[in-house]
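Here the complex is missing a single protein chain, while all its other protein chains stay put.
Chain IDs A and B follow the sequence of writing; residue 1 opens each chain.
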Amino acid sequence: MLSGTHKGGIFIPNPYPVKSIRLYQAALPDKVVLPLNERMTEKAIPCVSVGDRVLTGQLIADNEDINSVPIHATISGHVISIDEQPIPHKSGLNTQCITIESDGKDEWVEGNITNKDFLQSDPNSLIELIHRAGIVGMGGAGFPTHLKLGLAQNCNTLIVNGTECEPGIMCDDALMQNYPREIIRGVEIMLHICGAERAIIAVENDKPEAFNSLLLYNYNDKISIEYVPTKFTSGSEKMLIKGLLNIEIPSGGFAIDEGVICQNIATVKSIFDAVIEGKALVSRIVTVTGDGVSMPSNYEVRLGSSFEHIVSKSKPNNGNHSIRMGGMMMGIDVETTDLPIGKISNCIFVNNKVQKEAPKECIRCGTCNQVCPVELLPQQLYWYSKSENTDKAVEYNLLDCIECACCSYVCPSHIPLVNYYSFAKALHFKKIEEQRKTDIARERFEYREYRLERNKIERAEMMEAKKKAIKEKMAKEKSQKDKISAAIERVNKNKKNNIDA
Amino acid sequence: MLDSVFIFSSLALLLGLILGYAAIKFKVSGNPLVEQIDAILPQTQCAQCDYPGCRPYAEAIASGEAQINQCPPGGQDGVDALADLLNIETMELNSEHGETKPKRVAVVDEEVCIGCTLCIQACPVDAFVGSTKVMTSVIADECTGCDLCLPVCPVDCIDMVEVKPTMRNFVPNISEVVNA
Partner (left out) sequence: MLNEYVLILVSTILVNNFVLVKFLGLCPFMGVSKNIDTAIGMGFATTFVLTLASISSYLINTYILIPFELEYLRTIAFIVAIAAVVGFTELVVHKTSPVLHQSLGVFLPLITTNCAVLGVALLNVGQANGFLASGVYGFGAAIGFSFVLVLFSAIRERIESANVPTIFQGVPIALITAGLMSMAFMGFIGLA
């Protein structure tokens, strides 16, 4: 059954359709590069050193901060370095990573807790298990899953996001066709953890094989599988909730306030792996597609393998390629395929290099206003971001922009609108941070002035008190001297009187 | 004619009395303008503007003694913000007072420090931690990069190190935005 949909968004046809979805198990990589922090987590501290031997699934970096997840080794082998490596990020900066060289054996670590009888377990212990397994949202945001589940107090609906983020990606489709049993079980585990009354698995309406595959394995009344229209941005959490349940999450609000939890379907499968099989998050399915490869397919690959490891298997043609991680709309362009696959890398586009259209002037046509799924005014945001007027841009709800790039896609002048918005957001946060530091500096300076002043006053008072004490002492001494001289005079007088007498 | 003079004078007198009464009743003390100017200044307290701190410079601007373009740490953005506040035309930063440098923090060379505490006394925001004959260190988060500790150090062991942007707070240049 077709559900409703949100306003805005664009129907984009799949640019690289395939006849059937293929999923391959990628071979073990020679080495893996594991970053110590990705997107939303704090940097973890390594608990192994260079030269140590580690096993698959072994804990190699941890952080006391509950807002982060631990990092696990994804192959067995030796740690060869802990240093700065390039990772796929739009700033192009490096970050601290642990590099492990494989010994080819893929020995798993022993003794992980499993919870096959999860219905008898306390939800908090399951959440802790998920935390220790290092699971984050695998749809692209990378938000630590245990935090999201931990906030689930009054949850009534669980939504499992089986819609692909963007056209051309097929990793969730491949997952649903190949692991339906694990997914349904994983949904049941999540239902038990958050105490929801029902779960809805959302599937795009151009993927009947995935839909049927899940339907075959679903025997639970609480779980229903629904189609959503194949429109871009229906995969975004707030848009999906609007489409399926017709509930609008307000700006600055969270889905959990309305009693809804949304999880990506790959995250659900990882939860199954962690709870039932005791395996930490060490692999994911990645799509490789584009017109630069003749065999677009999906690979189940260990995290930390380089892009090249799977791109080479898709038969890339000879020629200059432009590589993009993520989708065609929200992905980031990277220079080389020598970058590690992270927990949130869902797709690699390998396209023949084409000349990008040069942007022209804005003609104020307003088409961007019509397609924004968050119902913002991209044209106004563009003008304010361009003139660096972040106050006005924030007034026009710049911070609610999900950077989906629908506006850039439809712009007839080929203006890269989303780049302006992420620039304005970064500038806004930088200004706020600077203002905070300035206020602190002012406080410290004023306190210092007060302290010096107070020291001066205290010293003056102390000098006053000392002077008084000395004066008193002198006065006392003077009175003593007077007494003594008076006594001597008396004695002398007496003596004189005695002699006279 | 005399009666017109009389009427007019009494009208003027009446209005003058009303205004006088209003002036007393609506008296405003202090100068809030100085607070607003001080809120825009970067609080480096470096004295590059030729005034002994940010607040004296704010007072000088409010009284019209100083121009708004004498603060290098505030940069051209600071000058523009001041011009906006005071409703006057913006002007270029006066390079006689120095250049706008990227954010830097002081770092003490631990081998060389002799524990003389001169830098602790010089710092306007108390960003040094140390004592006599004990090694002194800088609290990097509190250091504003004002350079006032450099000239007082007798062994010249303080370096100003540029703060590098991290993945979290990286802001591209506006000219690179189109090509990103």
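Here is the rule we go by: a residue touches a chain if its C-beta (ideal position, glycine included) is under 8 Å from a C-beta of that chain, and two chains touch if they have at least 3 such contacts.
Because the structure is predicted, anything quoted here is derived from the model rather than measured.
Participant: For the chain that was dropped from the view, give me its touching partners among the shown chains.
Facilitator: Contacts of the unshown chain, counting the full complex: A, B.
Participant: Of the residues A:387, A:455 or A:480, which one touches the chain left out of the display?
Facilitator: If we include the chain that is not displayed, A:387 is the one touching it.
Participant: Which subunit A residues touch the hidden chain?
Facilitator: Missing-chain contacts on subunit A: residues 361, 383-384, 386-387, 389, 392.
Participant: For subunit B, which residues touch the unseen chain?
Facilitator: 3-4, 7-8, 11-12, 15-16, 18-19, 22-23, 26-28, 32-33, 36, 85-87
Following the convention adopted for this analysis, only the chains that are shown with their structure count from here on.
Participant: Centre to centre, by mean C-alpha position, how many angstrom separate subunit A and subunit B?
Facilitator: The mean C-alpha positions of subunit A and subunit B differ by 36 Å.
Participant: Under the definition above, what is the set of subunit A residues touching subunit B in their complex?
Facilitator: Contacts found on subunit A: 89-91, 93, 95, 359, 386, 388, 416, 419-420, 423, 426-427, 429-430, 433, 437-442, 444-445, 447-448.
Participant: Give the list of subunit B residues in touch with subunit A in this complex.
Facilitator: Going by the criterion above, the answer is residues 38, 42-45, 53-54, 124-127, 142, 144, 165-167, 169-172, 174, 177-178, 180.
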